[in-house]
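Note that one protein chain is taken out, while the other chains of the complex remain in position.
Chain naming follows the written order as A and B, and within any one chain the residues start at number 1.
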Amino acid sequence: MDILLGILYTVLGNDYWWGPWIRGVIGLCAMGGIMVSAMFAVWLERKYASDIQSRIGPNRVGGKYGLLQLIADAIKLFTKEDIKPDKVDGPVWAAAPVLMFGSALMMIIAIPFGAFIFNGTTYPLAVTQFDISILYLEAVSAIGIIGIFMAGWGSNNKFSVIAAFRNIARMIGYEVALGLTIVSVVIVTGSLNIVDIVEAQGSVIWFAFVMPLGFVIFGVSLIADMGRVPFDQNEAEEELIAGWGTEYSGMRFGLAYFAEYIHMVLGSCIAVLIFLGGWNMPGFLIDLHIPLIGLLPVGIFLAKWVLVMMFVVLIRWALPRIRIDQVTSIGWKILFPLAMVNLVWAAMLGLVWSW
Amino acid sequence: MVLKNFEEMIKNTFRPSVTRLCPEVPTEVSDRYRGMHKLDRDKCIGCGICAGTCPTRAIRIVRHGRWFPMIDFGHCMFCGLCVDQCPNEALTMTKEYTEAISPDRYALIYGPAQLMGEED
Partner (left out) sequence: MVNKHDVKKRMRQLAAEYIHEPQQEAYKLDDTEMMLHIGPQNPIQPGPFLIDLKISGETVRDSKLYMGYGHKGIEKILESMTYIQGLPVTDRICYLSSLSNNEAYVSSVERLLDIEPPERSQYIRVIMQELSRIQSHLLGTGEYATDLGFVTMFLFMIREREYVLGLIEDITGARITHCFPRFGGVRQDLPDGWREKAIDVLSMIHEKCDMYKELFSSDRTYKMRTVGIGTLTKEDVMKAGLTGPSLRATGIDYDVRKVYPTLVYPDIDFKVQTAENGDIFDRVMVRVNEIQESCWIIEQALDQIKPGPLFPDELPYGRRTPSMRVPPGDAYVPIEDPRGEMAMYIVSDGTDKPYRVKIRGPAFALMQGLPPMLENVYIADVPAIAASMDSCNSEVDR
């Protein structure tokens, strides 16, 4: 074990000149891994949607199940003509997809994607661990709306402006409920570090069972945060052609679209970590006496993550879209008081927990 | 509240899909399908009723030994009036429709020999 640690410190440490470079390459690999998982998310959505609708989804590119369909779509988007309309607000319009993509990628550094358990100690696989990670994650995921508003305003198009206004109205309402549920989890745990939150949930007492109201509120707010049906008024094709994305074509549109899927992937990761026990084993596996070592926690984490994403996709294809005034009224009149009730319940739980 | 939707959608994932697997599996059409025409040499008397009835004027009568119809499939709308009006039932419609697609519009004018199936 010491030899292994010695090798790791030599390769990745600051003693020689190659340390920071190799760490940078590993960081880029993490980014690449997220993009591959976003590709998987797109494939999952298309295949699961086609199963719900009695049809076959993509089945040509990449074998019988169409696994590489997104690569074909990306090639198509790269080879389209880049149309820049005349009267758009140049820097604002061009920078908007970059901002959305950047804010989605900034969430990667704080999320642990599972853990490596060896000899009783847990090494969570996160890029960094810092003490306020859950607060940082929520803050960064809200930067994306500035990008959408820039896209809507800079496009010089009435449909885009209406979409941008709707977007801001939706986010203001649901960020509050999201923040309150996260705060209630933090109160029970006693620390803002996301690794501590996962470790505080054993195998049976996941926070989803202890705070069911909080879980439901968090689920609804997360779907509103990610901008998916039934809350996707900002890109409603029926009323507003394509919402904020009307004037974008080719890879600009592809970048923003991909950023939404990355947001969906990372949002599901956060839901798994905070409420569903992260990489802890579910109760029925403990009875089989499977020890939790090595990279098994990563497998458990990925399985839970896939289930959460399938649920998000199911909600998209099963419900109609809600009107914007109904969205804000649900957010402020129903979710906000319920989140306060949940906060009180979490405070009581926090006393019991620490005792 | 919304659970009925979820239940119905989840139940539908277990039913088989209904997509037509064209072009690997050719689409089945009914027996009476109004596809491209076929001419019977012995029955046609060259009366010209089919040409007079066609709403888009897609049929013309030309000489090929006797007088026979020549159909322009670029103009034909496959309505079937010419088949109904023929007094001897010389014109019939087959189930073939993929041959009516061509990048060259002059290749779609089928003379009497092509209609009778004697020439490609």
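Assume a residue touches a chain if its C-beta (ideal position, glycine included) is under 8 Å from a C-beta of that chain, and two chains touch if they have at least 3 such contacts.
Keep in mind that what you see is a predicted model, and the values were worked out from it rather than measured.
Asks: Considering the complete complex, which visible chains touch the unshown chain?
Replies: Per the contact definition above, the missing chain touches A, B.
Asks: Based on the whole complex, identify which of A:Ala38, A:Ile52 or A:Met251 touches the chain you can't see.
Replies: Result: among the candidates, A:Ile52 touches the missing chain.
Asks: Using the document's contact rule, name the residues of chain B that touch the chain not shown here.
Replies: With respect to the unshown chain, the touching residues of chain B are 1-2, 4-5, 8-9, 12, 18, 29-34, 49, 52-55, 77-81, 84-85, 87, 93.
Asks: Applying the definition given at the start, please give the residues of chain A touching the unseen chain.
Replies: With respect to the unshown chain, the touching residues of chain A are 52-55, 158-159, 162, 166, 229-230, 232-233, 236-241, 317-326.
FYI, only the chains that are shown with their structure count from here on.
Asks: So what's the Cα centroid distance for chain A and chain B, whole Å?
Replies: Using C-alpha averages as centres, the distance is 53 Å.
Asks: Report the residues of chain A in contact with chain B in the complex, numbered from low to high.
Replies: 48, 50-56, 314, 317-319
Asks: Could you please specify the touching residues of chain B with respect to chain A in the complex?
Replies: Answer in residue numbers: 2, 5-6, 8-10, 12-13, 15-19.
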